[in-house]
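So the structure is just underneath, and the comments pick up after that.
Apart from one protein chain that is not included, each protein chain of the complex appears where it belongs.
== chain A ==
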């Protein structure tokens, strides 16, 4: 099992060891007296990637671009252990909640933008980022990763959760994942893949590095 980044720990909640970060509660997760709050891997693909022991390369304090932030469940934990964290989400509704999450975290910058058109936030998101976390669960997931590669440093990491059913509701998940990886390989080197089914059915976790 690989090390967790600094700022992420396994702590005991209700007698069970769970991932945790330190920060204000966001979605009703339990929090202990020292301020550690449980990170629910069942509600977070990045959490599930840690639970599956994937080598994310994260050590803590990274600069991060998070694509598909939704109401901020996962990105709140990321901002707890990372450095500057840019959170992109294109649906207005969940962004209302994301704003609340960002208000309590000075290093979290919410952006109501479409991840397929990175030029609309290139004037805001800095270059040479350490990490892109992608959880957009929509058609053209590989394309989103390829287009946002411009923000990553040469040694940065892409941590993507691929949802099989977003691409094609009837196709075999394995075929969908293979097609995603195929498209990704034009601009990234895939380092590790892992089915996240223990927490998220029909999802693949991917760690990659820019080519």
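FYI, a contact is a pair of C-beta atoms (placed from the backbone, for glycine too) under 8 Å apart; a residue touches a chain by one contact, two chains touch by 3 or more; residues count from 1.
Assume contacts and distances are computed from a predicted model.
According to UniProt, the chain absent from the figure is "rRNA biogenesis protein nop56/nop58", selected among "Phosphate ABC transporter ATP-binding protein", "rRNA biogenesis protein nop56/nop58", "FAD-dependent oxidoreductase" or "Cytochrome C oxidase subunit I". Contact with the chain not shown here comes from a single listed residue; of A:3, A:32 or A:103, that residue is A:103.
Within the complete assembly, A:150 is the residue of A:22, A:43 or A:150 that touches the hidden chain.
Checked against the full complex, the one of A:6, A:32, A:128 or A:155 touching the unshown chain is A:128. In the full complex, chain A makes contact with the omitted chain through residues 84, 92-93, 95-96, 98-99, 102-103, 106-112, 119-120, 122-128, 150-151.
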